[in-house]
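What you see is the complex with one protein chain gone and the rest in place.
What follows is chain A.
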Amino acid sequence: MTDIPTLKLWIVILGLGAGSYFLRFVFLGLIGDRQLPEWVLRHLRYTAVAVLPGLVAPAIIFPPATGGNPDPARLGAAAVTLALGYFTRNVIVAIIGGAMTLYALLYLLG
């Protein structure tokens, strides 16, 4: 893994901290009791499911650890994690189930 330059790391830590704080403070601190327009709220509701799946999809299908080649163990683990998370609605169960699937498949196929 490439080493992260120290200055860049601190720019990101402090910038992300300041930006995240601003997002949390913006309405509570600055707007007070006024309501946001409904269409803005409607878009904000989907930020998490709009960003996170796209972020992990390339890493799941073309994992850097296997030189970018699709890997049955990692694909299987991803499928189990998604199914467990969807049906149990329990984040921890999904993480543990996905990790166990990954190790089982890496061992069996390795």
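Convention: a residue touches a chain if its C-beta (ideal position, glycine included) is under 8 Å from a C-beta of that chain, and two chains touch if they have at least 3 such contacts; residues count from 1.
As a convention for this text, contacts and distances are computed from a predicted model.
Novice: Name the chain not shown, per its UniProt record: "Glutamine transport ATP-binding protein GlnQ", "Cytochrome bc1 complex Rieske iron-sulfur subunit", "protein-glutamate methylesterase" or "Branched-chain amino acid ABC transporter permease"?
Specialist: The missing chain's protein name, per its UniProt entry, is "Branched-chain amino acid ABC transporter permease".
Novice: Can you name the residues of chain A that touch the chain not displayed here?
Specialist: 1-4, 8-9, 11-17, 19-21, 23-29, 31-33, 36, 39, 41-65, 74, 77-78, 81-86, 88-92, 94-95, 98-99, 102-103, 106
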